[in-house]
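See structure below.
Missing here: one protein chain of the complex. Every other protein chain is in place.
What follows is chain A.
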Amino acid sequence: MASVALSEAEKVYIVHGVQEDLRVDGRGCEDYRCVEVETDVVSNTSGSARVKLGHTDILVGVKAEMGTPKLEKPNEGYLEFFVDCSANATPEFEGRGGDDLGTEIANTLYRIFNNKSSVDLKSLCISPREHCWILYVDVLLLECGGNLFDAISIAVKAALFNTRIPRVRVLEDEEGSKDIELSDDPYDCIRLSVENVPCIVTLCKIGYRHVVDATLQEEACSLASLLVAVTSKGVVTCMRKVGKGSLDPESIFEMMETGKRVGKVLHTSLQSLLHKEESLGPKRQKVGFLG
């Protein structure tokens, strides 16, 4: 992971500040940095989103392709995640250097989506046991400024909200062979419901308190963190402890409560932003990286 070297004095400064609920940039322990979300950034994908959280920059592209359903779930489509840690973020990610982090993040994404309610997979089925939609969710990590998991989960939710899957019809002729017909109207598509898509809230333990949305410097001071995947209703779908330090059981419960509280607020603001962007319609000014 991209890390920054801190001196002992800087670490002590950060730790003491956090105990008083005052972080280096003036935030409280439960405040997020300014988040910029923009959808439909890359045009030849089914859906895309870009999230800028402080110095962390993530681009997610979703491509919908037709394939065969998995054997154990013949009536559903599925999602495939791939995370590319680009060398843009730090020279250490050149070549295969970013593969470890990429696999870790992809596995976490598989875990949090591995339940029946996050995404309605039955709507991705075209004909049982034969054809279904596979959504390839590709995450591109462009800049690393701390709190990767949160930013990536926000970007994945925004990209899934933006995804437009073309409507298809299955035509069966006399011999029983099936033909798949794509709709003529390019705007005739199905949208996914992202009501129950979870977002990850990372809580880093610094001293005796925990902080939400840690910067790189704060992550260097923390020994252990808890990743909590929370839906908009406050339901926890996945929980994971990361870091080389150890956590007290009481602090885990406290952090989980904070995670649920912060997660619900995050979801409401994200939903309102996505709906506002959608309401601007096709005349919306697309900024992308030029702004």
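Here is the rule we use: a contact is a pair of C-beta atoms (placed from the backbone, for glycine too) under 8 Å apart; a residue touches a chain by one contact, two chains touch by 3 or more; residues count from 1.
Quick note on the criterion: contacts and distances are computed from a predicted model.
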So one subunit is absent here. Using its UniProt record, which name fits best from "Exosome complex component RRP41", "Hsp70 protein-domain-containing protein", "Cytochrome c oxidase subunit 2" or "Decaprenyl diphosphate synthase subunit 2"?
"Exosome complex component RRP41"
Have a look at A:38, A:76, A:138 or A:219 and name the one touching the chain we're not showing.
A:138
Cross-chain touch to the chain not pictured, restricted to A:44, A:177 or A:246, is A:44
Of A:25, A:65, A:172 or A:188, the one touching the omitted chain in the full complex:
A:65
Using the touch rule from the top, list residues of chain A that touch the missing partner.
42-45, 48, 55, 57, 59, 61-63, 65, 82, 84, 86-89, 91, 94-96, 136, 138, 140, 142-145, 288-290
